[in-house]
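Take this structure, written in structure tokens, and hold onto it; I'll ask about it next.
For this depiction, one protein chain was excluded, whereas all remaining protein chains were kept in their positions.
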Amino acid sequence: MKIYTKTGDKGTTSLIYGTRVSKNDKRVEAYGTCDETNSMIGLALSYLNGEYFSGKEEMQEIFHKIQTALFHVGAELATPSGKNVKWTLEEKDIEELEAKIDAWDAALPQLTNFILPGGHQAGAAMHVARTVARRAERQAVELGEEVNPLVLSYLNRLSDFLFVAARYVNMHLGSKEQTLHQN
Amino acid sequence: MKIYTKTGDKGTTSLIYGTRVSKNDKRVEAYGTCDETNSMIGLALSYLNGEYFSGKEEMQEIFHKIQTALFHVGAELATPSGKNVKWTLEEKDIEELEAKIDAWDAALPQLTNFILPGGHQAGAAMHVARTVARRAERQAVELGEEVNPLVLSYLNRLSDFLFVAARYVNMHLGSKEQTLHQN
Partner (left out) sequence: MKIYTKTGDKGTTSLIYGTRVSKNDKRVEAYGTCDETNSMIGLALSYLNGEYFSGKEEMQEIFHKIQTALFHVGAELATPSGKNVKWTLEEKDIEELEAKIDAWDAALPQLTNFILPGGHQAGAAMHVARTVARRAERQAVELGEEVNPLVLSYLNRLSDFLFVAARYVNMHLGSKEQTLHQN
């Protein structure tokens, strides 16, 4: 099968189960933005290649699970209301994020103010991914009652995870946190 | 002429031929997102500098044409309905994308499942560009009857091109494709 089918050239596409919708449907918008979040995470991970720090493999492993879970989030969003979701998100996906947030946060200096997004390329791209995850969350919220509440919790926790992951990676790869400019 | 004119400080701007519109006009949204796609492609290309693989120059040449074509897409979107478009998109721009998709896809392992976006920085950034191109497509769809159908076909094919290009670059730069996490 060819990657391109041209069936979507007139602005419509299909959800899981084949329901045709416009490409500007709220569901398409929401899972499209999960795909964007996932891709930005992929870019962040690309910067870990060639870098070494204790806990790096563990970090890669959890990111592997997150990238997979984002396809489950996508399946939740791409399944029309009332139909069975084939790839489901689980409560434990969220708990895994929380466990890592707690563990990493304990190793980081406590914050009482905003920090400037940036640092090592990997950390900086995680900050970007954080803001794209928040955009995906905003678009999932647009679906209102039609969205599985686990999707909203997952995306909400994901952006907090990405904040802590960015800080953690920056700490390990020697990038000092920058605070707001004083003048 | 200064880059900044301050004429847009109150939230309006002009299309080609000078028609004033709000900056949140659907056309501005759509060509603004083409500009974002173009810029993300520029970031992806920046990672090819210093890398070598057979076919790299050919890839850079087609990306040069794509970046140019995105200005033609932009001109289509920035021209008010009923006016003559000065920079037109051509059927052959789409055919060129298809030819490259076919050629590169033939060299790649066939897929029967999703792959995780990521890999070498260049491939990873092409995945991000792919998702931004899809966002641009969704916004062009918002224009409905007012958009040249070639624009929709071009953006649709462009995201498939970027998918295959990402895989192709990753194969050549030694990044193994990752599949969904099994647990």
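Which chain is which? They are A and B, in the order written, and residues in each are numbered from 1.
Heads up, the rule we're going with is that contacts are C-beta pairs under 8 Å (C-beta built on N, C-alpha and C of every residue); 3 or more make two chains touch, one makes a residue touch a chain.
Every value quoted in this text rests on a predicted model; they were computed, and no experiment measured them.
Taking the whole complex into account, subunit B touches the unshown chain at residues 2-4, 6, 8-11, 22-24, 28-29, 32-33, 35-36, 38-43, 45-47, 64-65, 67-68, 71. The missing chain lies against subunit A, touching residues 98, 101-102, 105, 114, 116-121, 123-125, 127-128, 130-132, 134-135, 137-139, 141-142, 149, 152-153, 156-157, 160, 163-164, 178, 180-181, 183.
Operating definition for what follows: only the chains that are shown with their structure count from here on.
Seen as a C-alpha superposition, subunit A sits on subunit B after a turn of 120°, to the nearest 5. Centre-to-centre separation between subunit A and subunit B, using Cα means, comes to 22 Å.
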